[in-house]
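Can you keep this structure in mind? I'll have questions shortly.
Missing here: one protein chain of the complex. Every other protein chain is in place.
We just call them A, B and C in the order they show up, numbering each chain from 1.
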Amino acid sequence: MKVLVDLCIVPIGVGVSLSAYIAECENILAGAGLKTSLHSYGTNIEGEWEAVFAAIKRCHETVHGMGAPRITTTIKLGTRTDRHQTMEDKVNSVKEKRIGAWSTSRTEK
Amino acid sequence: MKVLVDLCIVPIGVGVSLSAYIAECENILAGAGLKTSLHSYGTNIEGEWEAVFAAIKRCHETVHGMGAPRITTTIKLGTRTDRHQTMEDKVNSVKEKRIGAWSTSRTEK
Amino acid sequence: MKVLVDLCIVPIGVGVSLSAYIAECENILAGAGLKTSLHSYGTNIEGEWEAVFAAIKRCHETVHGMGAPRITTTIKLGTRTDRHQTMEDKVNSVKEKRIGAWSTSRTEK
Partner (left out) sequence: MKVLVDLCIVPIGVGVSLSAYIAECENILAGAGLKTSLHSYGTNIEGEWEAVFAAIKRCHETVHGMGAPRITTTIKLGTRTDRHQTMEDKVNSVKEKRIGAWSTSRTEK
């Protein structure tokens, strides 16, 4: 089963600077061969369910190994059976609708 | 690795009534022998990482099998290495602090 | 507009013990007259949009005031126009479906 995931890992008990932990998770996800896209509040991941969650587990293990005694993670997770949809498809689908709306409103004026 | 999870599964494309799908997921989680607690915006789950995520995957498969072409799920996921903490521990820890605050403020007045 | 919210506030940079901060937020929500229910990974809140988000803002201000330099919060937020639904309604709706399924399976066997 293909999944689209938005992953946000928050190490707790290591101060306010978290980017070194996130960078290490990015390395893990890339090393697992997963397609990813980093944004300002998480990382989008596209892949097979098993591979994605195995990589997320390794992220938790690694962040604990780096010294974080506690982690809280937020995951959004999408699956669909009606059609295949990539990360880019989702963004493009929204952008096309916006362009459509603008063209229409321009034509109407 | 022990995990505390908050799971919220949202079937898309099956109308506005989602409780039959959630009920089926509750059955799956219980059938997997996981400790769970249903609340108004999700289900808390306590268990081993592998068992919990295997059950969540079965929930997605089952909800798709019930006719939902698309699912979006939100997961909060906590792990810690400093100490063992149950679902009840977390709630009690907050409640004790509130009682403490009330006693203190009462004493002060 | 009525909202059902699941609120999970995570202070960052104050160590691993977060319950004192959560307890203070519980006090704020209760003091705002909001209906709440604490669970192991957050707090369910029921109320009017403006009142709920004003209280959440006060939680952030207060937790910063208690010494947390950084906060990351996860909110699930539900609104509906088809009918009124309380926090209890949502839980009961799932529970009734589960009882129904059990009765059916018992009858079938």
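Here, a residue touches a chain if its C-beta (ideal position, glycine included) is under 8 Å from a C-beta of that chain, and two chains touch if they have at least 3 such contacts.
This one's a predicted model, so the numbers in the text were calculated from it and none came from an experiment.
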{"item": "Residue of C:A32, C:A51 or C:I75 in touch with the missing chain, whole complex considered", "value": "C:I75"}
{"item": "In chain B, positions touching the absent partner", "value": "10, 12-13, 15-16, 18, 69-70, 72, 74"}
{"item": "Residues of chain C in contact with the chain not shown", "value": "1, 13, 49, 53, 57, 60-61, 64, 69-82"}
{"item": "Residues of chain A (touch criterion as defined above) contacting the omitted chain", "value": "4-6, 8, 16, 19-20, 22-24, 26-27, 37-42, 44, 46, 74, 76, 78, 80, 82, 87-88, 90-91, 93-98, 100-101"}
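Here, only the chains that are shown with their structure count from here on.
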{"item": "Identity of the chain that, by mean CA position, is farthest from chain B", "value": "A"}
{"item": "Contacts with two or more other chains, residues of chain A listed in rising order", "value": "13, 69-70, 72, 74"}
